[in-house]
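Structure in structure tokens, see below.
Note that one protein chain of the assembly has been removed; the remaining protein chains are unaltered in position.
Every chain is named by a letter (A, B and C) in the order it is written, and numbering of its residues begins at 1.
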Amino acid sequence: MSINSNEQRRSPLYPRRIFFGTGDSGNILALLILWFTLIGASAINNSLFLSKTTFNAVVFNMCILGVLAIGQALIVLSGGILDLSLAVPLILTGCLSVIFYDRGWSTLPLLIFSVLISGIVGLINAFFIVVLKINPLIVTLGTGFAGGGLLLILFDRAMVNPESWIANFGISYSLGVPSAWWPMVLFTIFMHILIKYSRPGRRVVAVGGNPVAAKVSGISLKRYRFATFFFASIIAGVAGVIFAAFTPEIRPSSGTLYTLPMIAAVVLAGFSLAGGSGNFLALFISVGFLSTVPTALVFFGLESLWEPFFQGVILIVAVSLDALRTKKTVTKG
Amino acid sequence: MTATLAPQQLSKKRTKNAGGPSVTILAGIVIISLVSLQGVGFAAFSTDNLFLILNYLALPLLIGMFASFSLLAGVVDLSIGSMVGLSAAVFAVLATYELNLWLCAFLAVLTCLFFGCLNGIAIVGFNANPIAVTLGMLVALRGLARVVNKYDNSATLSSTDGTVIFIDGLNTFTEASFSFLPWLFVIALAFTLVLQLIISKTRYGRHIKAVGGDLTAAVRAGLPASRIKFTSLLISSGGAGIAGVLFVGKMGSSSSTLGTGMEFTVYAALMIGGYSILRGGVGNPIGGFLGLFVIAYFSNYIDNMGFDTRFADVFLGTLLLVIVYLDIRRGGEEFE
Amino acid sequence: MQKKSKSWSVIALLSVVALVLPTTQSIAAPKGKFKLCVALGGIAGILGTLGTEGDPVAKAGAKKRGWAYYEVNNKLDAQTAVKNADLLVRQKCSAVIMFNGRPEVNPTIAKKLAKAKIPVITYDIGQPGWYFLGIDNLAAGEAGGEALGKLVKEKWNCQPDLVLQSQASGAGIVDAMRTGGMITGMKKICPDIPASKIKIFEGNGEIAVAQPAARDILAANPTAKKIAVVGINDAGVVGPALAARQLGSDYDVLAWGQDGNLIAGDNVNPDLKGSVLYFLEGYSAYAFEVLDQIAKGTPPKMQDKATNPAVLVKPCPVSAAQAKNIPIDKVRVANLAKNPSKTLYALYCPK
Partner (left out) sequence: MASPNTSIDSNENLPSSLSRVPVMEAINVSKSFGAVNALIEASTSLYSGEVKAIVGDNGAGKSTFLKILSGLIQPDTGEMRFEGNPVKFEAPIQALNLGIQTVYQDLALIDTMTATQNVFVGREKLSPNPLLRAFRIVDDKEMTANAMGVLSELGIKIPSLKETVRKMSGGQRQCLAIARAMLFGHKLIILDEPTAALGVHESAQVLTVINKVREKGLAVVLVSHNMQHVFEISDSVLVMRLGKSIATKRTEDSSTQEIVGLITGAIAP
């Protein structure tokens, strides 16, 4: 107990459990209410909103953002603060998969190699963090800058063959929903089970929640830092394959488009930026909600220009309301 | 019960340089000077070149110094870049309606203060996480700036994302210089020195450092922590507002890209200079100035060499890591 | 007061450096040598290769003439463009080729360069007092619009369900002329397309932005299946075309782009029916017409509008079938170097 309070006090990022204190379920419920309110309002405004096309449009919106957010959430959960460089593995894998395809690689080695090579970005990050002991936020800011520049130099033009399976993956459907949605769904389920029920998963939470206690109880912080940053990059790499499938002309500068939305999704989902708390099911709903906003705006007849404004406002309101609620319960108890 | 000692066990190496990483940065400046000397020649130290460096250091310095209040108080304000853009947009659009310019500037800064106030209410009033709130504000205001820019009344370029409003008086002011010293820079530097005095020598400075350094301890010592945090957020947003107006003077327009990514570059420089965006109470304005200077100096070297600009980001990212690492070697703060 | 003394010693040191080091030396090239300076546009794609990689044509031309050469990059950012203007002045450029996708700061840049008496050639974006070199964006837009209009007439009898107008408002007047021009051109062929069927949205000239935005618009208009797409560039129209493909195979898409970035070479999107090429990468070949006269000391008379240009580049509308014979911009530049007497238009535009 005292360890915890002391930790909280030392960091300005006071860990706050989002919605109703302890329960993840309460958090998920609140997010669901938020999401359904938006859907309901849009449907009342225009009944066409409840169509299969809208559903698919929202699902497509979720595909890349969702996978990236899972990678980011893993970093946040493990106490790595934030990974501002995830755009680098995203683009790297996207470009590599195109290049490997053009060289005639078959699907499996192509996927494995292009994604694994992206993992190097995470290892570099972890090296700076663990060995040189630089704060992750500074490290990933630096590698993000440097990596972005390198990508521009390495890949000025990566064009996806419209006949390729990559391009086809971007427009195909499996089991009635866009195929590109499944990576996100599978990752969500996998991470949820991993974090909730597996020993490595619980240790990730322990490392994030209280590195001191974790270290004292014999968990190797270094190993977990390497692992989480590596896997976050790998996950971003998978998002990169989807990115290539969606974007026949991969432009290195496009990678940064997702940086802020993915952090917003993670924060909205209730992941504490101080590490150690968060739920991947909530993240799924949070991504879904944020992906519904732009579609709903169009139905309300607003220019897409307004989209960032609403996304920002929603984030502020959600975080504030939650904090207010937490504060009240704290003062009571 | 061993908890109180634990954080100390974690970081065995202690801070040796309480004054911030000034020496590390100075070493960096010397290295860049030598590299410039080798690449650009003595012209790298010409008044012409110094003017270039300082002219584009002035406003980021001003923004950084105002924002350093919130960093010190432990409530990082990520929305400053967007506020610069919004203030410029509001100012320029109002100016196209031929309102009094002082009034326009006042309203632009007031707009920023209003959103700074919202930041404050969410962070201080509701106790929400500063990074989350100001990140939301960053996204929201970036969008709002673009929307505002759409309402401009100028007929010259109907479909520009930005608003064109060339104001001679303001432009003359922002471009004025004394020999090779741009006035704006002189003002910003003077402000930095005053700030150094405030932070290190006045009661308010002590209090803001205390609140950022350890909130609980500051509250127990009877400091009005909420008020201090709230004001620091107002100060950082007000500073961004002022800078936005000055940017319009400098550029003759507001542009939807203005301020994009500025929060990251300014905070990266301030972090080089010894501030932390994760915990308050550390860093001092002189260090921040040096951090900003070293970045500006380095970009200038790249500019002068006519390097492929794609390399610039690679160099800058590496520079950030190298300087922070060197500082850690000298006893700067380690992660875990 | 160890801390204090350290800070103050730093200040002292800096002031000494500031006082001792500055000399009146300038960073300019040796006197008497003509110095050509190029301000590149910025991000690749939206502004072609001139975006990031440098301008090999200008560089080679300058080298051939024995001129000094200096290059900066505006990064499609207003603040950077203004900063570069200062840099160009301090570099004592003899002439500047300006490619700035943020026209809102052009008046400021013009003021700075005029004060230093540096002549400027501007690409595609007009500014009073600068030699205009490039295409007439409006004419290029209209040419593309007419070509698309013909397809729409042929295929849908001038009755598309939806016309998506993919803007990149950041490019300012260029965007207004190109995308607006395309609508105008299309209406020349199909005058009866109602305004309600034209949906304008922000695509930023980028697939990753235009695609989701278009997807949402298509979702909001679920009955629209015959989709015509116009936009500021190829990427801006390929994004919406893909969005329609994603939402279902029952969509029929006719997309016509601008700038020809994605129509040349392999891997062309099947929905991209054509584009308008300007051969931006070869602009500098034309620029030397003006530059040579400036270097001789007999600058040509000021022609600073698209309607009264110093050099007018003809837009080259190309259908997807015709584009099969056109290589990508890098190859084109290499071939231009081999045929210095010709222009890219002459080399590649189908007759």
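Definition applied: a residue touches a chain if its C-beta (ideal position, glycine included) is under 8 Å from a C-beta of that chain, and two chains touch if they have at least 3 such contacts.
Fair warning: this is a prediction, and the values are worked out from it, not measured in the lab.
Trainee: I'm checking contacts with the chain that's been left out. Which of B:L26, B:L223, B:I302 or B:V322 qualifies?
Mentor: Within the whole complex, the residue contacting the unshown chain is B:L223.
Trainee: With the missing chain put back, one of B:G213, B:G273 or B:G332 would touch it. Which one?
Mentor: B:G213
Trainee: Could you pull out which residues of subunit B are in touch with the chain that's been left out?
Mentor: 1-5, 8, 14-15, 18, 197, 201-204, 206-207, 209-210, 212-214, 216-218, 220-223, 279-282
What we mean here is this: only the chains that are shown with their structure count from here on.
Trainee: Where the contacts of subunit B and subunit C overlap, which chains show up?
Mentor: Both-contact set = A.
Trainee: Of the chain pairs A-B and A-C, which one is connected by the greater count of C-beta contacts?
Mentor: Of A-B and A-C, more C-beta pairs in contact link A-B.
Trainee: Roughly how many whole angstrom separate the Cα centroids of subunit A and subunit B?
Mentor: 28
Trainee: In subunit B, which residues are in touch with two or more of the other chains?
Mentor: Correct list: 308, 310.
Trainee: Out of subunit C, which residues touch more than one other chain, so two or more?
Mentor: Answer for subunit C, listing residues that touch two or more other chains: 52-53.
Trainee: For a test of understanding, state which residues of subunit A touch subunit C in their complex under the given definition.
Mentor: 46, 48, 51, 53-54, 56-58, 60-61, 152, 156-157, 159-162, 170-171, 178, 243, 246-249, 251, 253-254, 257, 294-295, 297-299, 303-305
Trainee: Which residues of subunit C touch subunit A once you look at their complex with the stated criterion?
Mentor: Checking each residue of subunit C against subunit A gives 43-45, 49, 52-53, 201-202, 206-209, 211-213, 215-220, 222, 235, 238-239, 242-243, 245-248, 261-262, 265-270, 328.
Trainee: Quick one: in the complex, what on subunit A touches subunit B?
Mentor: Listed in rising order, the residues are 2-3, 6-7, 9-14, 16, 81, 84, 128-129, 132-139, 141-150, 152-153, 211-213, 215-216, 221, 225, 260-261, 263-264, 267, 272-273, 305-316, 319-324, 326-327.
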